[in-house]
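Of the protein chains in this complex, one is absent; all others appear in place.
A, B and C are the chain letters, set down in written order, and residue numbers restart from 1 in every chain.
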Amino acid sequence: MIRFENVTACYTKDTGIFNLSFTILKSDMVFLMGPTGAGKSTVLRAIIGDIPINSGKIFIDDQEIPRSNSRKISYFRRKVGTIFQDFKLIKNKTVYENIALPLRITGTPGKIIREKVYEVLKQVDLTGKEKSMPLQLSGGEQQRVSIARALVSEPLVILADEPTGNLDPIVSDDIIDILEKAAQNGTTVLMSTHNYPLIRPRQKRFIELNKGYLIQ
Amino acid sequence: MIRFENVTACYTKDTGIFNLSFTILKSDMVFLMGPTGAGKSTVLRAIIGDIPINSGKIFIDDQEIPRSNSRKISYFRRKVGTIFQDFKLIKNKTVYENIALPLRITGTPGKIIREKVYEVLKQVDLTGKEKSMPLQLSGGEQQRVSIARALVSEPLVILADEPTGNLDPIVSDDIIDILEKAAQNGTTVLMSTHNYPLIRPRQKRFIELNKGYLIQ
Amino acid sequence: MFRKFIFLLSESVKALSRAKIPALISSITIAITLFIFSIAYYSLTNMIGYSHDFKRKYRIDVFFSPEVEMKQGMELFNTILLIDGIEQGDFVDREDAAVEFQRLFNYDVVEIIGENPLPFGGKYEIDKSYRKAREMGKIVNEIRLIPGVDLALFSTGLIMRIDKIIGNIVGIGFIIGIGIFIISVILVSNTIRLIIHAKQDDIHTLRLLGATDLFIKFPFVMEGILQGVIGAGLSILAITLLKSILYYILGEFQFVILEPVMLVSGNIVAGCLLGIYASYRSISKYLL
Partner (left out) sequence: MFRKFIFLLSESVKALSRAKIPALISSITIAITLFIFSIAYYSLTNMIGYSHDFKRKYRIDVFFSPEVEMKQGMELFNTILLIDGIEQGDFVDREDAAVEFQRLFNYDVVEIIGENPLPFGGKYEIDKSYRKAREMGKIVNEIRLIPGVDLALFSTGLIMRIDKIIGNIVGIGFIIGIGIFIISVILVSNTIRLIIHAKQDDIHTLRLLGATDLFIKFPFVMEGILQGVIGAGLSILAITLLKSILYYILGEFQFVILEPVMLVSGNIVAGCLLGIYASYRSISKYLL
């Protein structure tokens, strides 16, 4: 569950997000729509504490997200799987190690890591690329590594920031299927996108933003 | 004009592009289609000499693209405007300086640079963002900076690698309009994309790739 | 926890072998530091060796009155030996004195003066802890008061000068030592800070994935240690090389021998400590 209560987080007086309030229930998959620069990424970055909130409150599963204490934020972030718009892959680690990272951070045994990584590699159709470095991949492949990394730790919440921008329609559909299945298994999924044709057939709820404000 | 003659450029035995031959005429706009990992970026990178060619020849305006001599390659690249799939913006330069870079490289006077930069800023609808740093922009805004940089020097050839992946349908259409207008003015435009719905209405020729091979 | 440790350890090794240039640069910096340290250490050791040479000059010459004969002279000699600060002594009879005179001043008294004018006497070596101009002055005065002693003397000027030089060397050496230490830490931690600077995007990503401070810092500290070991290796190599070169150029002079065990173990321990301290310092300044 994700709840925003009058959240304002702005970079300057008129860029950022302003006075947002909404609730996304557990096991729900919600799309965050809006034109470029609307504030979609800002919403997601506010949830994982990547940018500070000026006012208002954000709750995950009825717990307010931690702010100051860096240790608490770390443990909170482990519950969230994020697909970043710019992928944020570690350049000098292999695909395998990039995907394994969230599990390394929680100290998962190597054998279990192996199993899980190979499972998500299959899901995103990258089997055979595990030894490549990120710069040896095509744009779409890099994006799928980022998706796999968000899935591998089976998080409570998945934040997907434009996860299909570099993927062709068929693969995009597969990815959204995977996210939908995760939601069915109890994960809360919030996915930002401006690809309306892609999500229209899904019949999901969507939240629409424009210039930082919610459109009712 | 861009001409490929039996070009092979491969990373490993079965990834890369193989035995490609095609011609794109001056003032033409051609789409490079294909699923993720098909080799679209590889084609574009081969044209600007970012990766070596194993065999075959690539011609721009009937001149073979230079290989070894680094000075010749530099002068050749100035005739090409590239929109990179991963933007390749310089992080510690402002939007203005990023866009001005191709003109700085050719030693254009500052006054002319100013005029041209503000003109393309208006074209890609980023007026007012010229003093921002790339990391202070949304994904779509960064992509438009990259587009503006490719347009600013009015190149003979524009190579656009998935230039609308981070843009909403309306802005994407505007961008393709800009590229089409450039083609009408004599520029050769080669744009890679997997967004078929976006380009269908345009009625342009397209080249289709799959696993590195041309699909006739 | 242990699993995480193993992972982080292997990560550090990988980081070193992958990010070759930064790691190598850091190692070279450490190597240079250790090299300077070792050179300084062995220079000091050699200098002390030198000054021991000088210290042989810390000797008091005693001349007995001309009327003192052999037997009484021996008694006097033994009395003086018992004074605090006298380490050992040699009895000097008339002929010895003449020979000594010739050795010191390069000419023969007997030849100049026609007869041997020198009385019996003694040469005394001074205990190490008394080898200062002031202490020696006291001893000399004590000896002078003994009946039958005509003269007791030491070369004040020379000893004062040596005292001054050694004082200066120790003082300057101390300042240089502090200087080298500060410089080393600055240089190594700067290098590591540059490496962290280059990795700051990756560090931000790790933070967003929920990594704790420890997880992020550990590889840097481990890298510091590994670079310390590599740096130590390089410096040991360089010193061994330099030693051979010095032997070749200045072969005629005597050098204090470099004990290999000391050199190797000292360098490795110092390298590791330097690596740990510098990386930890740069991390805490830069990461938090």
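To be clear about the criterion, a contact is a pair of C-beta atoms (placed from the backbone, for glycine too) under 8 Å apart; a residue touches a chain by one contact, two chains touch by 3 or more.
Just so it is clear, the model here is predicted, and its values are computed rather than measured.
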Among the chains presented, those that the missing one touches: B, C
Touching the absent chain when the full complex is considered, from C:Ile186, C:Ile225 or C:Ile276: C:Ile186
Residue touching the undisplayed chain, where the options are B:Asp28, B:Asp50 or B:Glu208: B:Asp50
For the chain left off this view, which of B:Leu25, B:Ile105, B:Leu135 or B:Ile215 is in contact with it? B:Ile105
For review purposes, identify every residue of chain C that touches the missing chain, sorted by number. 21-22, 25, 28-29, 32, 36, 39, 43, 50, 63, 66, 105-107, 112-113, 117, 119, 150-151, 153-156, 164, 168, 171-172, 175, 179, 183, 186-187, 190-191, 193-195, 197-198, 246, 249-250, 253
Applying the definition given at the start, please give the residues of chain B touching the unseen chain. 48, 50, 70-71, 74-78, 80, 82, 84, 88-92, 101-102, 104-110, 149
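Assume only the chains that are shown with their structure count from here on.
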Groups of chains joined by contact, in the absence of chain A: B | C
Most distant chain from chain B, judged by the mean position of its C-alpha atoms: C
Mean of the CA atoms for each chain, then the mean for all of them together: which chain is nearest? A
Take the average of all CA coordinates in chain B, do the same for chain C, and state the distance between these two points in whole angstrom. 66
Could you tell me the distance, in whole angstrom, between the mean C-alpha positions of chain A and chain B? 29
If a residue has to touch 2 or more other chains to count, which residues of chain A qualify? none
Chain C: positions in contact with at least two other chains: none
